[in-house]
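A selection of the complex's chains, in situ.
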Amino acid sequence: MQLTLIEKESRNDRLRQFDPRLRLITALLFAMTVVSLHLIPLLLLTLLLALGMAWWIGLSGSLLLKRLLVMEGFMIVLLVMLPFSVPGESLFTLGPFNASIEGVQRALQIVLRANAIVILLMALIGTLEPVVLGHALGQLRLPDKLIHLFLFTVRYIGVLFDEYRRLRLAMRARAFVAGSNRHTWRTFGWLVGMLLVRSLERSERILAAMKCRGFNGRLYLVKQNIWSRYDTLALLLSLSLSGTLLLLEQTL
Amino acid sequence: MNEALITLQDINFGYPNHPVLSGVSFHLHPGERVALLGENGAGKTTLLQLMVGLHNPTRGRIHAFGRERRSEQDFREVRAKAGLLFQDADDQLFCPTVLEDVIFGPRNLGKPESEAKAIAEQVLSSLGLSRYADRITHKLSGGEKRMISLATVLAMQPQALLMDEPTNGLDEKAEQRLLEHLESLPQAMVFVSHDRKLVERLATRAVMIQDGTLIEGLMHSHPHVHTHSHLHIHAAGIDAGHDHDGSIPEHQHAHGEG
Amino acid sequence: MAHIPDGVLSTPVLITGAVVTTGLLAAAIRRLDFDRIPQAAVLSAAFFIASLLSVPVGPSSVHLILNGLMGVILGWAAVPAIFVALIMQAVFFGYGGLLVLGVNTMNIALPALLCAALLGPALRRSDGRFSLIWGAVSGAVGVLLTGTLVSLCLGLSSADFLPAAKVVLATYTPLMIAEAAVTGFTLGFILKVAPELITIPE
């Protein structure tokens, strides 16, 4: 299973020269800036910035849309409810309910913020190879055990996903069709149980393999990303951009 | 010749960025036992999976059990009539006990619990596996898992069997037992095998995937005389079944026996 | 619906979530032996895969959270496992966000720990029908608590979210049904096939 959002052949090297840590820091900075903004035009601008970045990196539009739709489920609830729950000047009425202009504004703000942040997150971090992301998190001084856990998880998601896919195929081959019934839930329960049981056995073999190579409590990560002048420059650029946005928010 | 059970017409298929099959045509007639040959990664597993609609061909038509099949809905019926035995028995068995696993197929075909159970018990007993009914599938040995997988497929009462390396990973005794059962089955079969012995014993016809296309194989039998040296490995003190007096023994055996 | 996106919650709620999650993570990591990392990771990968499963309930279908099950099986190790899975879901799938990672982890991990503490012991002692029932209970409780926490986070962020929070809580009903059913059968399976899996000493 491929986690990273960029297909191999369309891989765009535009961000390769930068340290992945820069990408992490920039995403965080962007998120913090965006949640501090309230003006709709500025939020629209950030959304455009995020979309521009996604386009520049070569994220496929259809994939992005598919991923965003998942989030919009949550958004729709807020979008539908907020205009009626926020008091303020009436925009229109629906039976006994009164939709306020302020409410629509709030809803719009939230939708723009959420989308801008998620798009930039996927563009900057989602296009990293998970292993590279793990290394970068390690260099950012997250606890060793957490990094190991992350890297191990990434390592075995692929293996287990293949197992899962083959089991699902075998179920289909025996005329299984998922429906809303006990038979389906029981079958899925067993499927999950089987995955877990096999995973546990695999983890025992992995630990044995680690012991065979003298495991004494840690992994050794070799790949070290190097922070270059360009990274500093890019960081300064994003800092000034977020400063400008915040300043505009204050003055406008 | 009676009508073909499964017909592939000019099929193309590939995984993303990885073409596998092109222009493949194939027929399976009742009573046939077709060996499907080809190197690792040639696309044998893929071809079997295509026959029951687990992948969608990018070109070509599939005709099975009387009519053309296109949609997932169409293929549901095909899957009941063409039982697919997976390359790895571990992929096929996921229910806690053997009986539950054998019941799974008939249940999916809409049989009520009691009838499904009766079918399952009957299939298990016909394969001589009744004593396994309550065993935990996960804890069976490789050979046992294979036999149970076969039972799970037979329980769907298919008209054709598609088997992906049925003797893969079995030791000789288990292989022998499986072969005997397969020989006694009336169904038409397509089976993948790297094992020449199996092909010679079971197949009535052979096809081979080469460079993504399917070519019809010729099978014929003729006698050979070989002179060769080979290694015997057997436990000390256990009769090897022939002499080691240094003279050149002569014996009759199947090619590739090893 | 368990993954709240960025830009919704108020700063105090975000900070509370971050603090709670940091505390839970620190405690969990202290308890996590290096020797148990492969086990925690492989199971965490398995849960990640299981959450891709789309389970039909009535006219809709849901993706499982499985936090009750994770708690029962992994104990404290469920916390970092959930955290890691949420990072990946956020950056690669766009579920949730970055600043809300703390809140989201808290909302899913706290119920997991609670299930582990309250239901784990009963489950380990049960068999047959009872394992199914206790499993279903832990599945339902995990989801119900998560739903409650999510609604609470919304409600505490702003009074204006209260009606929306109620709707969100209501949408947890089908998830609760699916989760209870699947978790029950999963635990029944595990207790039958490999009981040692849920009797791992901490």
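For reference, chains read A, B and C in written order, and residue numbers begin at 1 within each chain.
One rule holds in what follows: a residue touches a chain if its C-beta (ideal position, glycine included) is under 8 Å from a C-beta of that chain, and two chains touch if they have at least 3 such contacts.
As the structure is a computational prediction, the values presented were derived from the model and not from experiment.
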One instance of each chain type is visible; tell me the copy number of every label in the full structure file. A x1, B x2, C x1
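Simple rule for what comes next: only the chains that are shown with their structure count from here on.
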Ranking A-B and B-C by C-beta pairs in contact puts on top A-B
Rounded to the nearest Å, the gap between Cα centres of subunit A and subunit C is 18
Could you give the separation in Å between the centres of subunit A and subunit B, each centre being the mean of its C-alpha atoms? 43
Contacts with 2+ other chains: residues of subunit C: 188-189, 193-194
If I count partner chains per residue in subunit B, which residues reach a count of at least 2? 96, 138
Can you list the subunit A residues touching subunit B in their complex? 8-9, 163, 166-167, 169-177, 183, 187, 190-191, 193-194, 197-198
Which positions of subunit A touch subunit C when the two form their complex? 3-5, 27-28, 31-32, 34-35, 67-68, 70-71, 73-75, 77-78, 81-82, 84-86, 103, 106, 109-110, 112-114, 116-118, 121-122, 125-126, 128, 130, 133, 143, 145-146, 148-150, 152-157, 159-161, 164, 178-180, 182, 184-186, 188-197, 199-204, 206-207, 210, 217-218
Sites on subunit B touched by subunit C in the complex: 96-97, 136, 138-139
